[in-house]
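Note that this complex is displayed minus one protein chain, with the remaining chains in position.
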Amino acid sequence: MTRYVMVADLNRCVGCQTCTASCKHTNATPPGVQWRKVLDVEMGEYPNVERLFMPVGCQHCSDPPCMEVCPSTATGQRKDGIVTIDYDICIGCSYCAVACPYQARYKVEEPRFAYSSGPTETEAIRFDEGRIGVAQKCTFCADRVDAGLAKGLTPGVDPDATPACANACIANALTFGDLEDPDSNVSKLLTDNTWFRMHEDLGTDPGFYYLWEEK
Amino acid sequence: MTSGETKPSHPCDPGKEWKTNMSTTHKVSTYCYQCVNGPDMLTVEVTDGVATTVAPNFEAKGYHPADGKVCVKPYGLVQKIYNPNRLLKPMKRTNPKKGRHEDPGWVEITWDEALDTIAAKLNAIRATSLVDEQGYPRVAFTTGGAATPYFYMGTFASFLAAWGPVDQSLGAGGTVKCYHTEHVYGELWHRAFTVCPDTPRCEYIVSFGNNIDASGGVTSVRRHADARARGIRRIQIEPHLSVTGASASEWIPIRPKTDPAFLYAMLHVLLHERPLAELDVPFLKNRTGSPYLVGPNGFFLRDPESRKPLVWDATSGRALPFDTPGLDPALVGSFSVGGIEVGADNKSWTHEAVEVTTAFEFARKLVAMHTPEWAAPICDVPAETIRRVATEFLQHARIGETIEFEGRTLPFRPVAVMLGKGVNNGWGAYECVWARTMLMVLVGGLEVPGGLLGSTVHISGMDFDRMGSVAPHPDGFLDYPFNPTDKEHWAAQPQVRHGHTTLIPIIGGGLTSQLMGSTVLSWMRLQGRAADSWGKPKPPDVWFVYRCNPNISFSETDRMGETMATFPFTVAFSYTQDETNHFADLVLPEAIDLESTQLIRIGGTHYFEQFWDTQGWVLRQPVVPPRGEAKDFTWIATELAQRTGLLEAYNAMINFGAAGLPLKTEAYDFSLDVTRAHSVDETWNAICRAASADVTEGAASDGLAYFKEKGFRVKPFPKMNWFLYPRMEDLGLRFELPYQERILRIGQELSARLHEQGVTWWDRQLHEYEPLPTWKDLNRLWADAYERAYGIKASDYPFWLLTARSMQYAWGGNVSLQMIREVAANVAGHDGIMINARVADELGIEQGDRIEVRSPIGVTSGRALLRQGVRPDTIVMVGQFGHWKTPYAKDLDMPSLNNLVPMNMDLVDGTGSAVDAVLVNIRKVGRKSA
Partner (left out) sequence: MTRTKFSRFGTSHQTSWDWRAAGNFICGGAGSSLLAGSVAAAFPEAPDWRVLLAALLLIGAGLVFVWTEIGRTWRAFNVLFHPQTSWMTREAYVAALTGALVAGWAFTGIAPLAHAAGLAALLFLYCQARILKAARGIPAWREPAIVPLIVATGLVEGVSLLVLIATAQEVPSSALLAALTALAVLRFASWLRYRARMDASDMPPVTRRVLDSVSRGMLWVGTVAPLAAAGLTLAVPAIAPLAAVAALVAGAHFKLQLITRAAQVQGYALGNKLRRGHPLTMKPGAAEATAR
């Protein structure tokens, strides 16, 4: 069995948004759509304040509320735990978006480009009509994972089999890998560090772990 | 090379075939040097001739300290290519009237016309003289980004070198966006133009606003993240909880501009509250000037014969030259000693027997009254906090411990004190830099594993060869190329409009010296409001502006525009229309980052935290062909050289090494035929071949094609060169601390020279030439300066307005990129003005309300961002905005601190720098919805 998860180390993350940008490049998301992004979080009251940066996005839950509510079966789940959307089936009802407790889903109704004058060359060749009017979100770069596996590579270890955000992270704060493999990077990190998952009480069993050492 | 001929399965539905496309995709390797922390390596994916995706260069893993990764900025480069607002044809101004509200009347012209126009101007200059009647170069060149544009302008530097005198002192930064005082004193003391902790081994960092996670680049972020993972403690002392403060172990919100008081109190704790034996006594005795005896006139007491400084030898009970073998120099005590003192202009005093003490005792005395209790109300930090930080610093220093490094036993001192830009410039910076380095010296933590290190040099040597810059001074310290201040050699006549060689000895006179620090003086002189005895300089006949926008990045930007409008002929190499080229006569589109060719150095040690075990070369190459009529800078330089009759000199400069390294040495010869013009590829092929030879001891001679395919090529770099201490030990040298005898002497000489010339307008700056910097009340200093200059009441300006680094924007020239805006908006401060939430509440300001911020010289406004992580007396504007011409950026509604910061000679310190901070008041001017 395989379950791909992401581990985000909050003690490492500096909120630089390199992952956000690399995700936008790799997945050609339009302006305003950030499958991966990093939140700038401030807690407490002056002078007892803490600030931290928290990468968010689809948590690839093992019990995904989005999949449960999806009326069209566009949202699915692979055997390796990655939660998927079939753009050809999705009706764009956004039910998944309100069911997701992680604000991970987007729907873009009209083609949207960086500049009002129309698409740049990059946007033009990467524009995908199939993504208009349907739900979209982080795929854990499933295409990269699959292409890498086909070449015998290890997701989370070999860049060509690893999500773009984890590849790009300059602080090594994002680690991707197989939770079921006790020797994987993610397993080692979770074994050796304290961690939490977001909104666990909602019963979603998210596949996104946050390493955190409280100050 | 990959192609889309296979049919991978659909990522979301394995049973389904992915849309087949017959497109071809390949990856191109290149570098990013958009900020000083580069170069870092990246790859760009190109599909059907269109650049699409930036990614790290994973081939660099194992070489590059951050595994070949790049930060967020280069991800903007793809959009930078295709930005519809880009200028793609040369343009000339048709409206001779220049002004912010004048339409330049741009019309497109050919490159031929553009180059002929420039050449005509340049040839006219050559026909008369290269310098004007006042002695200033008639050609000026301005760039920004801490000179990183040099890594984008191909061989243009070779053209400038062939040209002759060029004024590069019309800088793009009004206040200083660098670590200016650290640059000069760091380099003087420990060859540390830039300073960083030995992060991989450090255990405790006291950081005064050092925003390393935002301004230290990829390698710094990585090293600090790794350090946190192994439990490093970092105490972040700053008025605004920065991006870097976020990851600190503790935030201490200090009142702005009071950092010297905190640092002096830390010194007090170590020097007066802890026993001497707890400090690194052997280090102080043998590796510093602490035991040097100081005479009654403030100069070292010297041996009359050898003129070497004396120390008190506890063993023999007498004063002996510092380098006498077998000494046990005393650190404390007073002694009756005979000797000579050598002061300014070789004035000397002979003492038969005089009561003297050590430099160390002077330092102790300096901080005797600066107790934590004294500092507490100044800094608005409890005394016990200051005392605790000082004590923890000492405890973590592990004094006495050693570490085996590369087979050598070295001291191990895993502590560091870091300073941010806001405390590293202008008045008070000397105190901070001195106190910080003193703290390191007291625990023996300078240039040893775990401690505080320099990473590069610019004034005393070549930036890629820090160890090569080490040279001994007769007094036992590092030699240093001060600009001369003696009567015979002093540069009485400024060579550029700033006059750095005349006024600022410590900045040196090398290639990069006039690029350093604040250039307030140059611009104020051009405005006729500074250095009046020198007269008002004429603007340059030809002003080249490249990859910068001084009319945004300078202080008093409105006034800057008026000054630029007086320049007779400005050539701007420009990406889009902007606030500076609005005043230009010609605007020329150059092939940008991913469209042009250049080979530069990588590896070794350089800023900020690039510590490699290899050193070599990396290529920037066109990922896609240049858009429109944008031209490679090497082509532009070659064309200008041809049209100005400088081709031979220009080629000779390239051969000499002005494009990176010499093309001819004893080991190889790839030199260009100087008599003819060479294409871009021919030129860089020769340089690549020389680089191949350089890294292989002459064995290889692969050219451009090799680098295009491989991206980079390196040779081993000894890790021992990460630390200066072993070299100092080998040469028996000492760090020049605590006592700045040379600074004292130079200051007296400079004072004499200037006064001989009748110059009194630099007197305030001359006060800084103290052997030990006395503490100043900087809040008072600012208030007084404002009250004097602007006839205001300082109490009417109760807030400090500070700025903070935006990693997403800094130095990127990327304000017109939508994607950068989009991702930067995720980081607080990119959407308005940060203000303490409680204070905002008291002022009736709600989140998103429009507030007006006013300094004595300017006003701006923006949305209020209510935050907890900012002091009640402080507001913060991130980055540098305030655009009114640059497409896209002008619609961001982002305020800028720059136009509020006064150019004021009273706020320029002795090293010529001023700081990005200003006293302001605020008021609400509109509701969120308005």
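General remarks:
Residue numbering begins at 1 within each chain, and the chains themselves are lettered A and B in the order written.
One rule holds in what follows: a contact is a pair of C-beta atoms (placed from the backbone, for glycine too) under 8 Å apart; a residue touches a chain by one contact, two chains touch by 3 or more.
All figures in this text were calculated on a predicted structure; none of them were measured in a lab.
Which of A:82, A:100 or A:114 touches the hidden chain is settled by the complete complex: it is A:100. Considering A:69, A:125 or A:153, the position touching the chain not shown turns out to be A:69 (whole complex).
Seen from chain A, the chain kept out of the figure touches residues 39, 41-45, 50, 54, 56, 65, 67-74, 89-95, 97-103, 107, 109, 132-134, 179-180, 182, 187, 190-191, 193-200, 202, 204, 209-210, 212, 214.
Operating definition for what follows: only the chains that are shown with their structure count from here on.
Of all residues in chain B, those touching chain A in their complex are 8-14, 16, 18, 23, 47-48, 50-56, 58, 66, 69-72, 75-76, 78-79, 81-85, 213-214, 218, 221-222, 225-226, 228-229, 241, 243-247, 249-251, 253, 807-808, 818-819, 822-824, 826-828, 836-838, 867-872, 888.
Of all the residues in chain A, the ones that touch chain B in their complex are 9, 11-12, 14-18, 20-22, 24-26, 28, 31-32, 34, 37-40, 42, 44-47, 49-53, 76, 78, 84-87, 114-115, 117-118, 120-123, 125-126, 139, 141-143, 146-147, 150, 159, 164, 167-173, 215.
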